[in-house]
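The structure appears right after this line, and notes come after that.
In this view, the complex is presented without one of its protein chains, the others remaining in place.
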Amino acid sequence: MVAGHEESMTSALRVAIIGASGYTSLELLRWLLRHPQAQIAMLVSRKPEQPISEIFPELLGRIELPITPFEPAAIAGQADLVFLCVPHATAMSYVPPLLAAGVRVIDLSADYRLKDAGVYESWYRHAHSDRENLIHAVYGLPDLCAAEIAAAKLVANPGCYPTSAILPLAPLIKAGLIGPQDIIVNSGSGISGAGRNPSAQHHFPERNEAFEAYSIGAHRHAPEMAQALAAFGGRAVDIVFVPHLVPMDRGILSTIYVKPTVAGPVDRALQAWRAAYGQSPFVRIRSSPLPSTKYVLNTNYIDMAICSYGRRWVITSALDNMVKGAAGQAIENMNLMAGYPQGMGLDAKGQK
Amino acid sequence: MVAGHEESMTSALRVAIIGASGYTSLELLRWLLRHPQAQIAMLVSRKPEQPISEIFPELLGRIELPITPFEPAAIAGQADLVFLCVPHATAMSYVPPLLAAGVRVIDLSADYRLKDAGVYESWYRHAHSDRENLIHAVYGLPDLCAAEIAAAKLVANPGCYPTSAILPLAPLIKAGLIGPQDIIVNSGSGISGAGRNPSAQHHFPERNEAFEAYSIGAHRHAPEMAQALAAFGGRAVDIVFVPHLVPMDRGILSTIYVKPTVAGPVDRALQAWRAAYGQSPFVRIRSSPLPSTKYVLNTNYIDMAICSYGRRWVITSALDNMVKGAAGQAIENMNLMAGYPQGMGLDAKGQK
Amino acid sequence: MVAGHEESMTSALRVAIIGASGYTSLELLRWLLRHPQAQIAMLVSRKPEQPISEIFPELLGRIELPITPFEPAAIAGQADLVFLCVPHATAMSYVPPLLAAGVRVIDLSADYRLKDAGVYESWYRHAHSDRENLIHAVYGLPDLCAAEIAAAKLVANPGCYPTSAILPLAPLIKAGLIGPQDIIVNSGSGISGAGRNPSAQHHFPERNEAFEAYSIGAHRHAPEMAQALAAFGGRAVDIVFVPHLVPMDRGILSTIYVKPTVAGPVDRALQAWRAAYGQSPFVRIRSSPLPSTKYVLNTNYIDMAICSYGRRWVITSALDNMVKGAAGQAIENMNLMAGYPQGMGLDAKGQK
Partner (left out) sequence: MVAGHEESMTSALRVAIIGASGYTSLELLRWLLRHPQAQIAMLVSRKPEQPISEIFPELLGRIELPITPFEPAAIAGQADLVFLCVPHATAMSYVPPLLAAGVRVIDLSADYRLKDAGVYESWYRHAHSDRENLIHAVYGLPDLCAAEIAAAKLVANPGCYPTSAILPLAPLIKAGLIGPQDIIVNSGSGISGAGRNPSAQHHFPERNEAFEAYSIGAHRHAPEMAQALAAFGGRAVDIVFVPHLVPMDRGILSTIYVKPTVAGPVDRALQAWRAAYGQSPFVRIRSSPLPSTKYVLNTNYIDMAICSYGRRWVITSALDNMVKGAAGQAIENMNLMAGYPQGMGLDAKGQK
């Protein structure tokens, strides 16, 4: 027994968070503090003077680790795996030294999501400085490519909106049940998705009691959805994606309008979902009640439903943008990379 | 002077509200108390014991009228025009005696919106008992049919979601700029749209921090949109309408996906809108920022914008479901019926 | 008739707003656009390039006035009265040239509220540069000192929290019904009270679903309450004031714990209130239901109630911080200064 206990201690996974002062970091910490194997070894930020509990008063008494500056060698000495929570463009300058130092990286920015650097550059408006690692980065959707993730040195953690669209759509496209053209993804998100930096747009009295669309035709998650659906579904797709701001903290609901290629009810779609996600620890298929952000709040679940409506099928999917849409999915990726069960420490299905 | 004063008193429009204890009544009262010509003559409800300021504590000291029971002759003796705020099915039993007694009626229920009684019966699941008046009822969209409204004895005040979809779509369909097929109307509404009766679904802790679709393929505003667009646009249309609940009090934002029949940018759509609504006191066309429920909150305005996105045009429209979506539009109808300017008492454009 | 009409046209009051880009200005504009006599003659801000409807998209189509820079002579040429909505410290540099140019001023900042410049300087941490006008400034609580306001050249518009505390307390102190010691004012405010500048503290995801006290013992409205209660109540008072942030847009509720000097129920307190405010167009005394910010939302009313509890009396008062707590009360002051009825254009009691 004693030996077994020591063994589990030595096999613990030492992780670092770089860019520790943002909302994604806070959410990672909440879950990692509860994870049976992960050990939070290091917190890195440009504000190294403060303890993490001054940055996040929520954490007072829960974690006392000091903030340290970004030094790849020091990080590699203390951590086996890094969660990179810095903004895009910064991430691609941090990844090469980290990989070179031998640390595995889960990048929560957008820098390694788009495999085509040209597409990246046209949407993000700056050059991609790390095309070499871009080639080997694995898009981290654990429900669709667990094996690649397990073997990866660098995982690009998916965007929140793309996760909500790709998971329901990929199996249907792959099975040829829906056409790849004229897919409409209408999404709404809680405001935490905009990050922690204050702005006029996200000032409380501007956002409260307000519902509106934004970035129509210009949101960077659109090419990410298109790329992933082409990859996982096997066909080029044509997507119209319109995001909305919803006056709440967390949650994404996507309402997706597709054209079935088969007649009759949605049974075959449900079969395709069950075949794809029957073993998935966090995908839940619903009929009634329909998915709601409330049912997945503070969890790593994604709920999905599908109905027939005239010549369309209408899919709704719900997830918590900070968990399945960011930190939770990153921990799923960590679990796979470390050889743990995918759902470890994340309140997976049938845990009891 | 004295004579003039008396004259303006006698020319005042005496109005009654039947079904005075719901949210629509409260909103009517807020605006009518401020209207320069309307005189609130009578409040009718099944709860005649209470003063209105006990039903609506907001109104303490502002209006002291007692609640009275429903008696058509008494109403006709004291009011020139009635706002009917009772539930559907009840409304159609109240309208015949009111019209027979010589009062003009603006019905805020759904009973006289669908011209085809068979369509009504299949969506509302009960027989239509007043087909005679149904034939003569005018659908009360003042921006599209002011003359018919002015002459009407019975106006069917439009639904909140339909107003948000019909106003932007009708001119585009009529001008042939968009196809009538595969129109997708994705809407979100504040919770006041569900009315004042408490329910498990609209209990605060269920609705707060929740965003979700409901009644997919089953919402009664879908046939209302289809009928009005066929009438005002001149062609049968095929609409997929999905409403959502947004955690806020008021406001509807509709995001509408249409297929242009013309190439190029959205200029011709904007021209069609300007031609249709240039003189409209409450229609505003926006480009940047996009429409938001916040910009129309507590006003009678409807804001609309249109963008090109791939092979689609994307329209967003915003209104306050209690004002332009209900009470405010009803007062526009009242103004037209009484021969007043359409925007009187409603903070119309260019008022100062 | 014609003469009378012309007279009322010529007698219209021309007003300017200086500091036109903040929330108080927006609220002033909403009410002034509807006011039967006020004419919005000029909008002044440091951002003179933009039209006001770009600063406030709510106002599109409603007012087209250009923004102009601050030039006292030009303002005096076009306006009879100015609403000064600039921050404290700035206000005291604008007032002297405006008064010198012959314009009357309603200052919505704190610069002329505290009659003792030393008290001002210790709380606001900078020197008072206009002690001369400070002497003559009138504290603008129209329900307590209408005559002084009517004659004033410079009115200091009260703070939002002080209005909620002074109005219920002053008559009770003056009548000797409560002791001046150990008065506890526990207030909560919607976030619009924090102004329009974005900050980390008022970022939506920080403020939503959060309730907390702030500035305990350090809020600048505490000395304002103490001064006004001493002035209107006739005795020095000892107040503990603790404000809280409530996750909503608008509204202040103050819960005030006082010590009665008389035995028995609260009847004598109610009598004192009725004697003080029987003719007041916006003060409402309630018993059940208790005051709620919801009942005064978007109105100029202040609701108040009083209960006995052990050895204490507990008062609750509610107002909308943007209306009775700022712009609405400023318009009451304007009305008095111009010789109009105090409640003109503000949906006063018994208007119909």
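A few notes on this one:
For clarity, chains are labelled A, B and C in written order, and residue numbers in each chain start from 1.
As a convention for this text, contacts are C-beta pairs under 8 Å (C-beta built on N, C-alpha and C of every residue); 3 or more make two chains touch, one makes a residue touch a chain.
None of these values were measured; they are calculated from a predicted model.
The chain that is not displayed touches the following shown chains in the complete assembly: A, B, C. Within the complete assembly, C:G188 is the residue of C:G61, C:G140, C:P168 or C:G188 that touches the hidden chain. Considering the whole complex, the residue from C:A73, C:A213 or C:A275 that touches the absent chain is C:A213.
The chain not shown here touches chain B at positions 23, 190-192, 194, 196-200, 202-209, 247-249. Mapped onto chain A, contacts with the missing chain fall at residues 1, 4, 32-34, 39-40, 57-58, 60-63, 209, 284, 286, 289, 292, 294-299, 301, 303, 347, 349-352. Mapped onto chain C, contacts with the missing chain fall at residues 182, 184, 186, 188, 190, 206, 208-214, 216-217, 238, 240, 242, 244, 246-251, 253, 255, 257, 289-294, 297, 307-312, 314, 316, 318.
Throughout what follows, only the chains that are shown with their structure count from here on.
Between chain A and chain C, the superposing rotation on Cα atoms measures out at 180°, rounded to the nearest 5. Each chain gets a centre from the mean of its Cα atoms; the one farthest from the centre of chain B is A. Chain A and chain C have centres, each the mean of its CA atoms, that are 47 Å apart.
Annotation for chain B: residues touching 2 or more other chains are 209, 289, 292, 294, 297.
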